[in-house]
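What follows is a structure written as structure tokens; I'll ask about it next.
A single protein chain has been omitted from the complex, and every remaining protein chain is retained in its original position.
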Amino acid sequence: MSSMTGIAARWMAGYRGTPVSRAFGSWLGKIAGGFLVLLVLTAIFAPWITPFDYAAQDLTNGNAPPGWPHLLGTDQFGRDVLSRVIYGARTSLSVSATAIAISITAGMTLGAAAGYFGGFFERAVMTVVDLTWSFPDILIALIFVAIIGPGLTSTTFAIAIAYLAQFTRLTRAQIVRLKRETFIEATINLGAKPHHILLKHLLPNAIAPVIVVGMLAIGDGIVLEATLGFFGLGAQPPTPSWGAMMSSGTAQLFLSPWVIIFPGVVVAVTVIAVNLFGDELIRALDIRDRIRGS
Amino acid sequence: MLEVRDLEVAFGPVAPLSGVSFSLEKGETLGIVGESGSGKSLTAMSVMGLLPLSGGRITAGSIMFDGQDLTNLPEPAYRKLRGGRLGLITQNPMTSLDPLQKIGPQVDAVARLHLGMNASEARARTVEILGTLRIPEPGTICNRYPHQMSGGMKQRIVIAMALAADPDVLVADEPTTALDVTVQAQIIRLLDDLVKERDLSLVLITHDMSVVAQTCDKVVVMYAGRAIEHGPVEAIFDAPQHPYTQALIGCIPKGLSDDEHLTGIPGTVPNVLNYPKGCPFHPRCTQAKEICATDVPAFVQHGNGQAACHFPGAPQ
Amino acid sequence: MTNLLEVRNLSKQFKSPGGPFRKARAMHAVNDVSFDLPKGRVVGVVGESGCGKSTLARLILRLIEPTDGTLRFDGEDLRAKSPAQMRKLRANMQMVFQDPYSAIDPRYTISRAVMEPFVVQDRKPASKPEEEVAALLRMVGLDPGLASSFPHQISGGQKQRVGIARALALRPQLLVLDEPTASLDVSVQAQIISLLEQLRDDLGLTYLFISHDLSLVRYFCDEILVMYLGRVVEALPDTDLPARHPYTATLMDSTFAPDPKLRRIITPLEGEVPSPFDLPPGCAFADRCPRAAAICRTETPVLSSDGGHAVACHNPI
Amino acid sequence: QEATIAFASGELGATSYNPVTSSNLNSATSLIYDRLVEQDADQSYHPHLATSWEESADGMSWTFKLKEGVTFHDGTEFNAQSVADWIPDFADTENAFLVAAIDAVEVVDNLTVKFVMSRPEPNLLYNLASSFMGIPGAAAYDEMGDNFGVTGAVGTGPFKLDRFDIGLETVLVRNDDYAWASDLSENQGAAHLAQVTFREIPDQSTAFLELKTGGVDILLGVPTDFLQILKAESNVAVIQMPGTGINYMPINVTAPPFDDIKVRQATGLAINQEAIVASIYNGVGAPAHNFLISSLPEADVDPALDVRHDLDKANALLKDAGWIMDSDGVRVKDGTRLSVKLFTQNGTEFTSLTQVVQAQLADIGMEAIITVFDSSTIRDEYKENRHQLAVRGYDWNNSDILDWFFSGKRLGYPNVSMWTDAEGQRLNDVAMEESKNSEERIANFKAYHEYILSQHLFVPIYQPTTNIAYNTNKVNVPDPIRGTRFRAQTVLDITVAE
Partner (left out) sequence: MLWRYIFFRVLMLIPVSFSISVVIFMIVHLLPGDPIDNLIRVGSSPDDRAALITKYGLDQPLAIQYLRWIGAMFQGDFGEAIVLRRPVADLIAQNLPYSLALGGLAFAFSSIVGIILGTISATTRSKIVEQFMRGFILLGSTVPGFWLALLMILFFAVQLQWFPVSGAGGWSALVLPVLTIGFGGVALVARVTRVALLDVKREDFVMLLHAKGLPSYKILFGHLMPHALLPVVTILALRIGWILGGAVTVEFVFGRPGLGSLLIRALGQRDYPVVQGCLLMLALAVMLGTLIGDVAQAAMDPRIREAKT
């Protein structure tokens, strides 16, 4: 009998328009979302907006401090840091986003199957998933890269695997919860086949929290990519990625700190923006309850 | 004992409650009825001073309790009243007790807080009260956890907590809605007895007209955040003045004769965000005239009761 | 008068899964229930929370598998049907659920929800989809303009009407109504009940009406089954008959009349409902029964029609 | 009177100070154990526990005179029997190859010991000078068993093992009885330092910060990247020792287009060693033009065979080989782009170097795609013959490294060039097996080296230096450092600054 209260509260929170537009509603959402949009545009148009070729070396002008024409200075090979940071957005964002997309797809499939079929299958999947979930993600990623070899593709898959458990758990939790909803029983009672239930009801309803958590995980993915870069894995030189730049010889921290300070700052700001916007989305979609506990 | 006058409650820009007035004497039972969302719980929360918990605020009106206006009572003083002279019984016994704590300490807390008892005195009191509420083996019950008990039992524990400090006024917000009919009957009977034995004043909030008919001395009928009619229980049932009250009574299956027909009230209850102008009931009222859509009706005295209607007493 | 539904010795046990940590426990949610549902009649089932009403409804619709018993629907043995046959048959037997708030997929518009039965059953509606939706909505007294709304945009009563429209879309013969108004306000309850009355008359439906509200059942139904802890303890062929089972009597006593002049002293039942997991031997009501005798605690009474309508009591009133 | 020394990053992870069985030893080992002979930076051998030695003309026996008055840390005497007890311990260990040519050890008298050889081994002295041939006290060795080198260690060295926290630090205390230093040290008595702590600091910048803040006094193996910063620190001095290795780029001769010797040669000519030393190494270290470190006599090859930057020649060679420059700056032959895989292993020094190499290869129209592997995986790649070019390095101050990297018996790894050739094998066999003494050996290896150079199997790039930085407020470290590495002989001479 309190559902009126719920609806009223949502209306009062501005429960109008699409979730994304609602997430943009608050000033925090505007700033964070705006930054992210800008970042994605930067990544897409990187080749046109970088002032220099990100790979062009000028060994005579290595480690130049920020100034003109290299606004953020140059690295030890004399490459323009600004151009590399801009291009790095491309690598870091696409690696992380692709990884999470893969992770979501696989995780949803596994989680949905586990949640839907239940029984031994579910227990087996969830045992493995819980175990990997409790393993430090960096270890999972490191082992995986060690097995299939370095490179952006393997980094992408490593990140995907490191976060697979999270999405599997989340999806399964959603499905198990949804399975108990009356409308599922009602649909079964209409004579619906299992695939109809799964594809037309369970998955569409489970997807929103998974996407939002996925969005938050993109931030974690960027950090993980950076950490893999610290171990010399990930983007292969001279391709710039933020992680690779941040860890390109920590000696640089003293000699030419701008080489690793700037990418670090960009990572921090991006991840914060991702988190803030994700929080706004959660609020807009009103799915805080559903995300919890996974 | 308790007199509420022109109470208005707001959450930010919306005012889900306005113009609620009623009064209550010692030993009296006042029923507040109305459909879901009509503001019954808000009224209870206002009296208990618990509105700030959910972010609400009393914007107008007064709540006089024993000669003192509660609307501007500072929180520490209010805290003394709550659980002390003002007891609350909530709607859902299933979720009203802390599931992680044993029953005993939860009830003891009241006596310790308001009567300044030590642990063993408080426990003795708890056992005594549980006993008077006809709970078998009160001693062992104290060591049980809430989930080990049935709904009716839990509701009695909640009542015991409300009674532990000998309150003057008991506010019961739908105390039986979540319970089975047989259990409901027990609880209602229990409350009735308590009012008589202890000379309590009881505010009984419910959406069930039959419960009101069975227990109350006075009734307030609420609709869309407003009290639209109040008066002695007989008057309300015999000669309801407000069309809404009339319609509400018509919705109850008497279950005895075959020739009656339920019709319901056409339309839907308005939402806080689109409370109609004028008389809140006018869009669903068969008697509505132009004025009903523009002017908020004032209370019109009728017998011992009052109804806020431009055309009171008109047959539906 | 033919029986649309014949239920014989229907039982359902829920087993709490055992494991290395605890014993498996069985619980009889529905225990040896038999009754007939004649075509065109409204049979009511009343009982307190947890007595197995919803489980009975699910069993009848084969949403869960019975542990025991037979089900005949329109002369056919339901339990012998394959899942595919059963899916087809579902078009003939529909259900309206207790909680309208979660009975429609929140991502579906009203029109999509109402059209889903056709999609699921792979049937073409008689007319164009939009018209069919409008017709169905009108049939349950809803404004066809609501078709494009989402469930969260409409009220509980409206949702329940959508639920009914969905259930009726395929023109079933049997409608199981599981406390369709329990979560609605009285004014809305009255609307829904009168709608159901009207639909029964218009469409010649057969209802199994489940409720915990005895006065509502007495008002709405032709026959009443009273359930207590999974068993039918009394079958009243007529709603005006006085109770023979002490439990039914208590139930009637506990219902208040909406009239302050009819106030009476309530004699409340003492004792607790026993846990369905470890039922005592004998009559489950014995511990709370004012008329209980020694035999009540040792022998389970069976439904018998000696001396009046069917009642399961050693010592009927 | 203490000093704290941070290991070079290549020395980390030793789990035991047992020189006989370990496959990984660090600099601290040389402070605990003395060797029979020492090797200086100029590759000459110096007496230590052996005062003199004699090789028979046929190379089939070696006789060592031992120093008198040497005692182990546990008080037992060091004599010929100690040596006779020690050599057999190598049997069945991973280090057995060091003494594989020794057939038997004969105690001639208390201070004279004779190695009877199963074949001539001109390289014996080199082996004896290695850390793995520090001499443990036989009694303690047998007694402690597996724990020797972990919970305790007994040698004759200037320091005794006090405490060993694996992966963290090793504390050594002075052996006050020490009076048998080699002539590589000034100080012939006990060490000036009463205690030396060696610390393992994996991250080089952390190690640098420790030096800066006084957490360590001496930093071994400072990466070249840091030299510039270190120079800016007023209280830090840096000593450069000639390195003992080469960074180079092996070329897989079986992988097209490198099956064409012209392409291989052109690749070598594209690399500008001098520019690399000047830019990424800040002028520290030396360019490498052949496969061996310059202090080895075998490195002194025909100058025509040295690999030196020559873009014009490289371009001409490629054109000759049919690789034509395309509009996008990458050469093409028969529709195939001159795009090759350039592997390297993780570790910043290699990744930076590889990136410059990549840029330089671009100058001759060769596109190199870099992949960075961990060391185990890259070896697997080599073995599976999936590589074309690789940037790597070795650290070995002996010409038998040529056999190691170019012997046809070790194709894939370590023979990353995948090179096998009859003439090469013949020269290898001669150098490895038919050298009776060191002069012969030098001549044979030089011939082998020259032949290898003529085949363009790799591109030499850089001879690193070993950089040792220390806090001048805390310690004085002799400069130059003698010996091939930072070892006991240097630590003996370290004094504490006032």
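First chain written, first letter: the chains are A, B, C and D, and each begins at residue 1.
We adopt the following convention: a residue touches a chain if its C-beta (ideal position, glycine included) is under 8 Å from a C-beta of that chain, and two chains touch if they have at least 3 such contacts.
In this text the structure is predicted, and so the values were computed from the model without any measurement.
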Given B:V20, B:M161, B:A235 or B:A308, the one touching the chain that is not displayed: B:M161
Absent-chain contact - pick from B:S21, B:S36, B:T90 or B:Q184: B:T90
In chain A, positions touching the absent partner: 127, 130-131, 133-136, 138-139, 142-143, 146-147, 149, 219-220, 223, 226-227, 230-231, 243, 246-247, 250, 253, 260, 264, 267-268, 271-272, 275-276, 288-289, 292-293
For chain D, residues in touch with the removed chain: 13, 15-16, 21-24, 94, 96-98, 123, 127, 146, 150, 165-169, 199-203, 205-207, 209-210, 212-213, 215, 374-377, 379-381, 394, 396, 398, 400-401, 404, 409-410, 413
Touch residues of chain B, complete complex, unshown partner: 48, 50, 53, 79-84, 87-88, 90-92, 95-101, 109-110, 113-114, 145, 147-148, 158, 161-162
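Just so it is clear, only the chains that are shown with their structure count from here on.
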Most centrally placed chain, judged by C-alpha centres: A
Chain pair, A-D or B-C, that carries the greater number of C-beta contacts: B-C
Centre distance in Å when chain B and chain D are each reduced to the mean of their C-alpha atoms: 89
Chain A: positions in contact with at least two other chains: 1, 7
Multi-partner residues of chain B (at least 2 other chains): 36
Residue ranges of chain C touching chain A (in the complex, touch as defined): 58, 61, 63, 86-91, 94-95, 97-99, 101-107, 116-117, 119-121, 152, 156, 163, 166, 170, 183
Of chain D, residues touching chain A in the complex: 203-205, 208, 223, 225-226, 228-229, 275, 278-280, 346-348, 351-352, 354-356, 358-359, 369-374, 377
Chain A residues within the chain C interface of the complex: 1, 3, 7, 10, 181-183, 185-193, 196, 201, 204-205
